[in-house]
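Before any comments, here is the structure.
Missing here is one protein chain; the remaining ones are kept as they sit in the complex.
A and B label the chains in the order they appear, each numbered from 1.
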Amino acid sequence: MAEIVRKSSVDEILNHWILAGSCILLMITGFAFLFHMEAVASVFGGFNTMKEVHNWGGVVFTLSMLYSMRHYLKDAFEYDADDAQWFKVAGGYLSHKVKVPPMGKYNPGQKLYYLAVVGAGIAIALSGFAIWFMKDNGTIMLLAHLVHNVAFCIFVLAVPVHIYLGTLANPGTFKLMVSGTLPLEEAKRRYPKWMKAAGKM
Amino acid sequence: MANETKNRKGMMVTPELCIGCRACQVACKSWNQLPGTKTTNNGTYQNPPDLNSTAFNLIRYNEVPGQENPVRWLFVSRRCMHCEEAGCMTICPTGAIYRTADGAVAVNRDKCIGCKLCTNACPFDVPRYDAENKMTKCHQCSDRTAAGMLPACVKTCPTGALKYGDRDEMIKTAKSDGFKTIYGEQDLSGLGTVYAFKDEPKLYGMKENPTIPGSVVFWHTYLKPLSFIGLGGVVAAAAIHYLAIGPHKEKEEV
Partner (left out) sequence: MTNHWIDLKNADVILAMGSNPASNHPISMKWIMRAREKGAKLICVDPRFTQTAAKADLYAPLRSGTDIAFLGGMINYILEKDLYFKDYVVNYTNASFLVNPDYKGPADLDGLFSGYNAEKRNYDKKTWSFQLDENGIALKDPTLQNPNCVFQLLKKHYSRYNVDKVVDITGTPKDKLLAVYELFGSTGKPDRAGTECYAMGWTQHTVGTQNIRTMTIIQQLLGNMGIAGGGINAMRGEANVQGSTDYGLLFHILPGYNPTPNASLVDLATYNEKNTPKTKEPRSVNWWSNRPKYIASYLKAVYGTAATKENDFGYSWLPKIDVGQNASWLMIFDKMLKGDFEGFFAWGQNPACSGANSNKTRQAMTKLKWLVNVNLFDNETGSFWRGPGMNPKEIQTEVFMLPCCSSMEKQGSIANSGRWAQWRYKAVEPIGQSMPDAEIINELFFKVKELYKKEGGAYPDPIVNLAWEYGEKDAAGKVKHVDVHAIAKEINGYWLEDVYDNKVSPPKLIGKKGDLVTSFPSLQADGTTSCGNWIYCNSYILKDGKEVNMMARRGKDDPTGLGLYAGWAWAWPVNRRIIYNRASVDLQGQPLDPKRPLVKWDAGKKAWIGDVPDGPAPPMGTDGKFPFIMKPDGVASIFGPGLAEGPFPEHYEALECPVEANAMSKQRVNPTIKIFGDKMDAFASCDARYPFVGTTYRVSEHWQTGCMTRHCSWLLEMQPQNFVEMSLELAKDLKVGNGETVIVSSARGEVKAVAVVSERFKPFKIASSTVHQVGLPWHFGWQFPEDGSGYDSANLLTPNVGDANTMIPESKAFMVNVRKA
């Protein structure tokens, strides 16, 4: 039997999926608000309950996002020459012919994506809470409303890309994100620098 | 967006005819079954001091210096303007605020989630919230007008300071009656509550150049479409990528 390596702990996996789930939920409900989608609202039992779902979903999202920092934040700030080269070849996504430099546990695209999620996430969370709780301050309300929606745009652009890359574009990634483990051989191929650092290569 | 509603009905307020009797305030409460609230005299006849969740209209008593006399006392009805470009309606995240067939801006209580965004998008500070945090305001008596009746406040007004009818026609009549300024004729693509003045509307405490807050306009014109087009664009890009370039193929890399 081939040796298996663990890439993500159970904790990490749970965290990821709670974050992702709440985010999707918030996006769907957010969209439904933005475009007054009665049909979507009725799935949640009307706008009033959907509001509750959205608000409390926001709490879950915020907490899991903060928690996720413990897993990813350090990595997300570390970049090397290979990462620069990665950008030059656009991660190999625009052509399968180019040579993609060896990567660590996360490629810089993922790291930047994470930073975007954290940045926009903090913004959307802060503004969301402001809209929720600071109703009587007009200036804050209007600002928060704007920020919430700007951040939403970032999510709207970033999240589908992430999902695509994590599923169709990179077969096997989804499985990895469920189990947290992958065969050593595969790990060596995909995350050589991580494996080296781990002494497996 | 301008003049979307055909044969738009509207409210014509003529402060020059208003005698400050406040029958309109009472009629509104009576029709809408709103309670009276505990107030104090604050050194003015104006009471309650401003609109609240149980006061959809009120008479402002403005004292301004006069020429003939030491003072002029102006009575102006304050209420929802039923804007053609209604900030409240634009920002409402649930569509609870809607436009009636007659062109009034009304609220569907059931849909309102009490987020209070509307109050900030309203150029006239009109929306108020009841005990259940539902938005309340003048609905131009849409329940009465739908049944062919006049709004309660209009019906009771003894002097014709409040009128309800075809908006264009009322404006025409007011102009031919010598009211030079029709406040709200063009503002926000035309208010549904217009005011006929012979003097400067400013004198009567009317807001000059009412506008919807810039951030709301920006959000409405750019961000909202962007989030929609953006989503579509990203999904489309992914689809094209998948078809044109295809997913990562492990083998090739070896």
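Convention: a contact is a pair of C-beta atoms (placed from the backbone, for glycine too) under 8 Å apart; a residue touches a chain by one contact, two chains touch by 3 or more.
What you see is a predicted model, and the numbers here were worked out from it, not measured in a lab.
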Considering the complete assembly, the absent chain touches shown chains B
Of B:N7, B:N133 or B:T159, which one is in contact with the hidden chain? B:T159
Quick one: which of B:T39, B:N133, B:Q186 or B:T211 touches the chain that's been left out? B:T39
Mind pulling the chain B residues that touch the left-out chain? 17, 19-23, 25-26, 29-30, 35-45, 47-48, 63, 65, 68-75, 158-160, 177
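Here is the rule we use: only the chains that are shown with their structure count from here on.
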Averaged-CA centre spacing for the pair chain B and chain A, given as whole angstrom: 41
Chain A partner contacts - residues on chain B that touch it in the complex: 91-96, 110-113, 115-117, 119-121, 213, 215-216, 218-219, 223-224, 226-228, 230-231, 234-235, 238, 241-242, 245-250, 252-254
Touching chain B in the complex, chain A uses residues 31, 33-36, 38, 41, 46-48, 50-51, 92-96, 100, 131, 135-136, 138, 141-143, 145-146, 149-150, 152-153, 156-157, 160-161, 164, 168-171, 189
